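Could you have a look at this structure, given as structure tokens, before my questions?
Every protein chain except one is present and positioned as in the full complex.
Presenting subunit A:
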Amino acid sequence: MEDRMTGKSLDIPARPYTGEKSRLSRAYDYLILVLALFLFIGSFHLHVALTVGDWDFWQDWKDRQWWPLITPLMMITFPAAVQAVLWPNFRLPLGATLCISCLLIGTWITRFFAYHMWNFFPINEVLPATMLPSALVLDAILMLSNSLTVTSIFGGMAFALLFYPTNWPIFGMFHVPVEYGGAQLTVADLFGFQYIRAGTPEYLRIIERGTLRTYGQYATPLSAFCSALLCTLMYPLWWYLGKAFATTKYVKNI
């Protein structure tokens, strides 16, 4: 062991073991990776579609008040659970990124092949939001700090606070105002009006409508910080939920 710490050990070429057991363990690596890929696309996507679905589906739901509040809050769940397994057990610092990548693969396939190719909604109306930058930061904070507390507070906050800025380059262009029938709309609103949805009347949208208690110009940062606080709580909750699912316990009878 001491020898490895000296400079000389670097000169010794690495000769990894290539026997049968090595091939075997490689095979498990691939099997488990593919398993994880499909499984997280499936279960995480189900979770997201039924908790933030409508905001994520439609351009005209992506507002300043609810979308940046709900999306990080519901999307930090599975990443925290997966991190709780991959980091302490295997020191793999990619739990959140793996989860979010899986989610994006799943949503993109469905948006394209179902929303667009089957029911002909234009792809620009049904673009999914991205949490990829947030997930990368979350993974990096866990890897560097190796601390649940630090990751909960700073990782959870970063996860939520980065959401709106990193999505702005994708969705900003749909906020351009247009005059339509004498009224002012955004391009996103126009999408909602033009491409008829049988079950989503305009009033169903859960989006910012303004209140007399709101100082109008701060909606987005306020939602982002509210979400940040909630994410710091959601993160440890789902960390321990992930731990619980990783149980190796047995029962005698069912």
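In this text, contacts are C-beta pairs under 8 Å (C-beta built on N, C-alpha and C of every residue); 3 or more make two chains touch, one makes a residue touch a chain; residues count from 1.
We take it that contacts and distances are computed from a predicted model.
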Omitted chain (choose from "Protocatechuate 3,4-dioxygenase subunit alpha", "Methane monooxygenase/ammonia monooxygenase subunit C", "Light-independent protochlorophyllide reductase subunit B" or "Dihydropteroate synthase, DHPS") - UniProt protein name: "Methane monooxygenase/ammonia monooxygenase subunit C"
Residue touching the undisplayed chain, where the options are A:V34, A:I123 or A:M173: A:V34
Of A:G42, A:P122 or A:P165, the one touching the omitted chain in the full complex: A:G42
Missing-chain contacts mapped onto subunit A: 16-25, 27-28, 31-32, 34-39, 41-43, 45-47, 49-55, 57, 78, 81, 85, 89, 106-107, 109-110, 113-115, 117-119, 121, 126, 197-201, 204, 241-242, 245-254
